[in-house]
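Shown here is a partial selection of chains from the complex, left in place.
Chain lettering (A, B, C and D) follows the sequence in which the chains are written, and residue indices restart at 1 in each chain.
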Amino acid sequence: MATVTLLDDDALGPEARAVFDDIRATRGTDYVNNFWRAMAHDPETLRAVWERLKTVMAPGALDPLTKEMIYVAVSVANACSYCIHSHSAAAKAKGMTPEMHAELVAVIGMAMQTNGLVTALQVPVDDAFKE
Amino acid sequence: MATVTLLDDDALGPEARAVFDDIRATRGTDYVNNFWRAMAHDPETLRAVWERLKTVMAPGALDPLTKEMIYVAVSVANACSYCIHSHSAAAKAKGMTPEMHAELVAVIGMAMQTNGLVTALQVPVDDAFKE
Amino acid sequence: MATVTLLDDDALGPEARAVFDDIRATRGTDYVNNFWRAMAHDPETLRAVWERLKTVMAPGALDPLTKEMIYVAVSVANACSYCIHSHSAAAKAKGMTPEMHAELVAVIGMAMQTNGLVTALQVPVDDAFKE
Amino acid sequence: MATVTLLDDDALGPEARAVFDDIRATRGTDYVNNFWRAMAHDPETLRAVWERLKTVMAPGALDPLTKEMIYVAVSVANACSYCIHSHSAAAKAKGMTPEMHAELVAVIGMAMQTNGLVTALQVPVDDAFKE
């Protein structure tokens, strides 16, 4: 159903294989999900996206769970079903409880609602909010 | 520039005035931002949105700052300029440092990118991600 | 601020001028709004869009005001500021009262909210809803 | 396939059960659709969304069928498949004929098109459209 085939390990060239090895080592699991198997047709972009994802999602001023929840929020607004599934699963793996999930969902719904109200009313930005 | 006039305090009916009083008391400031002044034409919706916002954004399993950052993320994906300004300001007021802001922005950018890649490739959801 | 210049009447070629004449005759006003002045660089598309708009927005199984409100709803979800302004104005000109406007805005907000909730939860479509 | 389980009636706590009872009584049917079963993990949000939905979608200055069509329009622009199915079904149940459905769809398509044209051309809002 993808617009490209999902590549099995056997079909990987050496550059994609090296990225898959790093995905496995970084995540401590042999499982490599479909996104990377679709991306593996373009090893250069595969590598660039994986390297950047590792950096951006690493612990920093924000913790990895908070980052996963932000990722889910963007993915919902973009209606990316795969992304919602994969990053909701990642958030759970990083400690998102059902209570946290429920609040995440409620905040997303609230933001969607006021985004719609504000945009329908074309409310001008308050001077107080400007940098 | 709004599609309705922004109501001054003098133009409020008693129901809208009561909501404005609660906004001021809850936030500890006399300032009421333009969103509520545009909403005040419809006191019933004004009240419902304000009451729900208070509940959803209150401390719970997620802290208020995390909730504000999730709010910003949704607002960016929906291109709601007013909402990005107001909730970025709210996040700063609740302790978001420049480093946290930079990471929030980077995660949003990353999510937008992989949303696009996944959707372009129409990657099917892994069984492993299904509930 | 547009990515093309807005064409004055003097700058129109004969094909664009004919469309402007029809816009004026159909609407019963000399005023031609900026959208058509930006479109006038491409007279073939100008004509096609104007002809189709006349047909689609004409009275039919749905009345013109209902159609304008549907137009506003789509434009809000797409964050098209110009479209929200122009079609909210058109709806008012066709009889949308402040009460109707307030309900339109509230329904848009409600729909945005449940769109977000449903998408975040990835709720499967009930068999009962399938054709 | 949802990111949470859909709760059967047996799995509901007392607060969610009370909301389900009201959904059934209000709609005059025993059937409760999947959205509410996914929401039932968070009884407080379940209740708030249901209560607000009842109010917003009730007859007012706009009739319930017009409101359902506006709901569909927003849901299309947000690509919410579930919402399109459920609110198209609701609109049909409230009297939307195939002719009305065809016009709804045509207006949505027209609005999407001019949203794209206007945004690509970055057309500035006419002073005439400003409040």
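Operating definition for what follows: a residue touches a chain if its C-beta (ideal position, glycine included) is under 8 Å from a C-beta of that chain, and two chains touch if they have at least 3 such contacts.
Predicted model only: the values in this text are computed from it and were never measured.
Student: Assuming the complex is a homo-oligomer with 4 chains given explicitly, what is its full copy count?
Tutor: When the whole complex is considered, it contains 6 copies.
We adopt the following convention: only the chains that are shown with their structure count from here on.
Student: Most remote chain relative to chain C, going by C-alpha centroids?
Tutor: Comparing chain centres, A lies farthest from chain C.
Student: Using CA atom averages as chain centres, what separation in Å is found between chain A and chain C?
Tutor: 34
Student: What is the distance in Å between the mean C-alpha positions of chain C and chain D?
Tutor: 21
Student: Can you list the chain D residues in contact with two or more other chains?
Tutor: 1-4, 45, 49, 52, 56, 74, 78, 80, 125, 130
Student: State the interface residues of chain D toward chain B in the complex, per the touch definition above.
Tutor: Against chain B, chain D makes touches at 1-5, 44-45, 48, 52, 55-56, 125, 130-131.
Student: In the complex formed with chain C, which residues of chain A make contact?
Tutor: 72, 76-77, 79, 81, 84-85, 104-106, 108-117, 119-122
Student: Could you pull out which chain B residues touch chain C in their complex?
Tutor: The contact residues of chain B facing chain C are 3-4, 41-42, 45, 49, 74, 78-80.
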